[in-house]
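Working notes, structure below.
The complex appears here without one of its protein chains, the remainder shown in place.
Letters A, B and C mark the chains as written, and numbering starts fresh at 1 in each.
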Amino acid sequence: MTTREELAAFLATEFPQTKVTVEALGNGTARVRHAIGFEELRPGGTVSGPVLMGVADVGLYVAICGAVGLTIDVATTNLNTSFLRMPPGDRDIIGECRLLKLGRTLIVGEASLFSAGDERPVAHVVGTYARLAPTRPVRSGS
Amino acid sequence: MTTREELAAFLATEFPQTKVTVEALGNGTARVRHAIGFEELRPGGTVSGPVLMGVADVGLYVAICGAVGLTIDVATTNLNTSFLRMPPGDRDIIGECRLLKLGRTLIVGEASLFSAGDERPVAHVVGTYARLAPTRPVRSGS
Amino acid sequence: MTTREELAAFLATEFPQTKVTVEALGNGTARVRHAIGFEELRPGGTVSGPVLMGVADVGLYVAICGAVGLTIDVATTNLNTSFLRMPPGDRDIIGECRLLKLGRTLIVGEASLFSAGDERPVAHVVGTYARLAPTRPVRSGS
Partner (left out) sequence: MTTREELAAFLATEFPQTKVTVEALGNGTARVRHAIGFEELRPGGTVSGPVLMGVADVGLYVAICGAVGLTIDVATTNLNTSFLRMPPGDRDIIGECRLLKLGRTLIVGEASLFSAGDERPVAHVVGTYARLAPTRPVRSGS
């Protein structure tokens, strides 16, 4: 079973650009967080759409790692995002992610995104991922 | 508050073509059921995609009525369906539906579809609905 | 190269429930038609959503057969439908379908749906299909 610490180290190595941190990790579930600053905003002072979609995408990827172990051999094939409410620019974004299907070739999951401290979702995302042929071994926690 | 009986009578009047029945109704939630026969199957003996999408669409519409009362003044604007598993042709389809957002102009909800007796979803649907200007009064329970 | 006649015979054998007919077939493109009668309508006299989604799904399947030959070894994994205008109940539905990607494991295509005689689309659909391991040979034109 992959631990949260192993996953954090893995993300830091494999996705150095991401600001997403992992708050909880289960068997096919994950809760992630993204701090919000000026870079993440768009006109009107709300969090930009690409930031929200990126949080969901990384969070679902983390949920996949929670289910199958650390892997780089998945690729996002579809992401369907419904924008529900304007997220204020002074609160972190939280992503609650869970897998709906873990198949041999396709994985499907959903993510509900929230502004920290508000229980009404700001966006909902369904993501589909293709499992690729393994390319190279991943050293756990390296 | 709309009751399940009022909604059943309303569906029979307004949607005479539908085979969907309402099993539970809440404030923005609904559980619906669709009996499966030869007409609903496709090659391979599984339930056809249009039937699954129709169950989700009617179920989300029912959940909307549970939240705002009986209405014909909503129109589906987007339906995103992920097909997860082949539903066997000898089991009813159950739809668990809930609203994610109830706005002034748009309503968004999600539906998880199951084959009766199996807790793994066969499909997942996100639907978006536009609220139209009222066209005519709806007589409750008529 | 699969001909329109071979495909029509194939659909009649494999999809006896469908009312869709094939009007044109290319390498990854197809134009299909669905006659509209009382069964296809919903309240208000417009064509029902499941019928529209079914036309797009079959039309994209036909476009796949136009590209790879007659096959039953594909399964719809995602269908995203945008409903654009209310299609009148007295006109056939036409689907213009084309593939966006023909991969080894996934195929993606889009369909624009029209009411016959009107050039404004009534719906737009993006479909994703998984290529399955072959199950049995298909006899061309049988």
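Going forward, a residue touches a chain if its C-beta (ideal position, glycine included) is under 8 Å from a C-beta of that chain, and two chains touch if they have at least 3 such contacts.
Predicted model only: the values in this text are computed from it and were never measured.
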item: Missing-chain contacts mapped onto chain A; value: 14-15, 17, 39, 41-44, 48-51, 53-54, 57, 72, 75-83, 86
item: Residues belonging to chain B that touch the chain removed from view; value: 77-78, 80, 105-106, 128, 130
item: Residue numbers in chain C that touch the chain omitted from display; value: 80, 82, 84-85, 100-101, 108, 110, 112, 121, 124, 126, 128
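Please note the rule applied: only the chains that are shown with their structure count from here on.
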item: Contact pairs, highest-scoring chain pair; value: B-C
item: Greatest separation from chain B - chain, by CA centre; value: A
item: Angular offset of chain B relative to chain C [C-alpha, multiple of 5 degrees]; value: 180
item: Whole-Å gap separating chain A and chain B, where each centre is the average of the chain's CA atoms; value: 29
item: Mean-CA-position distance for chain C and chain B (Å); value: 24
item: Residues of chain B whose C-beta touches two or more other chains; value: 80, 82
